[in-house]
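The complex is shown incomplete by one protein chain, all other protein chains being positioned as in the whole.
Chain naming follows the written order as A and B, and within any one chain the residues start at number 1.
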Amino acid sequence: MSVLHIDDLRTSLTLNGRQHHAVREVNFRIEEGETVAVVGESGCGKSMLAMSIMGLLPSIAVVTDGHVVLEGKPIERESERQMEAIRGARIGMIFQEPMTALNPVLTVGEQIAEPLRDHLGLSRSEARRRAIALMERVRIPSAASRYDSYPHEFSGGMRQRVVIALAIACGPRLLIADEPTTALDVTVQRQILDLLDMLQDDGRMAMMLITHNLGIVAAHADRVVVMYGGDMVESAPVRALFRNPAHPYSRALLASLPRVDRDLSELASIPGRVPPLTRLPDGCRFIDRCPHAMKICQALPPRVPVADDAEHEVRCWLHVEGSGRDASAG
Amino acid sequence: MLRFIGRRLVTLVPTLLAVLTLVFVLVRVVPGNPALILLGDQATPEAIARFYRETGLDQPIWHQYLSFLGQIARGDLGRSMINDRPVTSAIAEVLPYTLELSIAGVVVGVLLGVPLGVVAARSNGGWVDWLVRIVTLGGLSFPAFVSAIMMLLVFGLWLGWFPIISGGKPWSDPGGRLMSLALPAINLGLVMMAYVARVTRGGMLNTLPSDFIRTARAKGVPMRRIVWKHALRNVLLAVVTFTGLYFSVLIGNSVLTEIVFNRPGLGKLVVGALDRRDYTLLQGLVVTYAVLVVVVNTLTDLLYGLVDPRVKTG
Partner (left out) sequence: MSAAAPVPAGAAGRTYRPGRTAILIGATIMAAVLAAAVLAPVLAPHDPYAQSIATRFRPPSAEHWLGTDGFGRDTFSRILYGLRVTLLTAFASTSLALVAGTALGIMSGYYGGTLDRWISAANDLLMSFPQMVAGIIMVALLGPGVTNLILAIAITAFPAFYRMARSAALALRGRDYIDACRVLGYSDGRIMLRHILPETMDDMIVVGTLWLATAVRTESSLAFIGLGAPPPAATLGGLVREGFDNLLEYPGLAIWPSLMILLIMIGLNLIGDGLRDSNDPRASA
């Protein structure tokens, strides 16, 4: 049983009375101890996907189709109360901006201890002990004496460690890391990613790593989900994707990568940019930027397997037999 | 923390000095000769000379200034021009009434205003928000004496729930003292509530979209606690600052409230001093008010330092 199964998920936003699909038929699984990277440019729907899983969508957004299956049970229609019991207990989440992710007027210890008391029903003193142990585990020096410190007394890297500590406090089965190192210095990035690897190995945690940095993907992920304009355009083991990218967008991503640590925001080889949500095409959303665009691309392409690996899938008409062009073109 | 308090207390001195200097100057630019005003047009030259000698007005101005400051430093505000009573004791006698009224007013205003602002922000644009908006608009529009008169009529006269004439009861009769405090305090509090509710609502709307609120939601904290603990703690900083700034309005409203409810206090003393042209008493009252405002502002800063962890080390 997969820890997380995203099953043909659609999330829609209502803007000015019109519905727009911010996430469309996304489909992938994350197994125990596995790290799946979700990559794509800003606005590709990565964060909307994460918020759909957490049940923290803004009021104008709603999951319209498909399922978020956590350890065999769909949770996308759970009540707010049930989601409160899931968040922090079975799913932990860490965010991009450690400087603002912590409440400035509560001590860091209090913030780590809160989910322990909520979800595990620990007493105040037990929660304190466990929180200090967690702070030690995420390598915060002299943890016991810093329990009563406030966030402003911590550096960015240390704050991210605090956020990680409170996300893993209750031993979640799934950890969602939304660009966890983007806001940090390069040396600190490395430490945080290594820490995440270690924690994951300890707890056999499943991890969904949202990033736009392919270097991080190569070094830390097992499988990759490539997203574009709310669509999952390709899903593959890391090796297979880097060796044989099937979707034109994935190929462009990799081609734009002379240095492995280069950000996708500097994507130069694909002209144009992700269209805004209100102007996404109905069919393949890459159609306007795709060098191989065909007439049939105005319809939503199906998911098709790629021959090199059992887990390699692409959503592109180029790979559909008889759709007008040889699959290996380009 | 002690150093922070110490620093804040040191900055208090020049402010107080400036306020006292202004009072000194103002009282001396009163048009007309105080001796003639007080002793009457028919006063003999000897009487006028004695008056000048006794009040020190025959001394050079800088000498007057220094002895004025010296007296105040010793807690001496002079004697009433009307009944020769020490001003300090006249003020000390009624100060507790004004203080208890002001404190009770702040308590009522904050206890009502904060929850009102929170529910308004939660409803943002919904009917609860509109209702709070209308209620606070009323609160902003009532001059304190108008609301006081209405409350006196409705709750004192027509419904008879509260005594019409309040105050003057000693604390040995706590029930009576509290009953007489209730209406005036509610009056002060209702007007303040409107402002507090708006400050709270605005603060909440700014705080709820914060990253740290999202973090709290992601760890499964129930919405109720997110609003009333995580967000409100941050908003309270703004409420504390506001309360300090509002205090000088509250003092003005307490003057009006004391008059309407015929309650002893600084306000009634001011009106009495104005009616009888008791300039020394008036000067003492102005000094008292100014000191009160300065002290309250200092207390607010200290309180802010206690509530906001970022101040201590900063």
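Quick note on the criterion: contacts are C-beta pairs under 8 Å (C-beta built on N, C-alpha and C of every residue); 3 or more make two chains touch, one makes a residue touch a chain.
This is a predicted model, so every value here is computed, not measured.
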Which residue of B:Ile82, B:Met223, B:Val293 or B:Val307 touches the chain not shown here: B:Val293
Which of A:Pro58, A:Pro74, A:Gly171 or A:Pro291 contacts the chain that the document leaves out: A:Pro58
Candidates B:Leu9, B:Leu111, B:Leu274 or B:Leu306 - the one touching the absent chain: B:Leu274
Touch criterion as defined above, residue of B:Asn187, B:Asn253, B:Thr280 or B:Thr300 at the omitted chain: B:Asn253
Interface residues of chain B (partner: the chain not displayed): 15, 18-19, 22, 26, 29-31, 124-125, 133, 137-138, 140-146, 149-150, 152-153, 157, 164, 195, 198-203, 205-206, 209, 211, 214, 242, 247-249, 251-253, 255-256, 259-260, 270-271, 274-275, 282, 286, 289-290, 293-294, 297
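Quick note on the criterion: only the chains that are shown with their structure count from here on.
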Rounded Å distance between chain A and chain B, as computed from the means of their C-alpha atoms: 54
Of chain A, residues touching chain B in the complex: 54, 56, 80-81, 83-89, 92-93, 95, 97, 100-107, 111, 114-115, 118-119, 150, 152-153, 163, 166-167, 169
Residue numbers on chain B that touch chain A, as the complex places them: 210-212, 214-223, 230, 233-234, 237, 307-310, 313
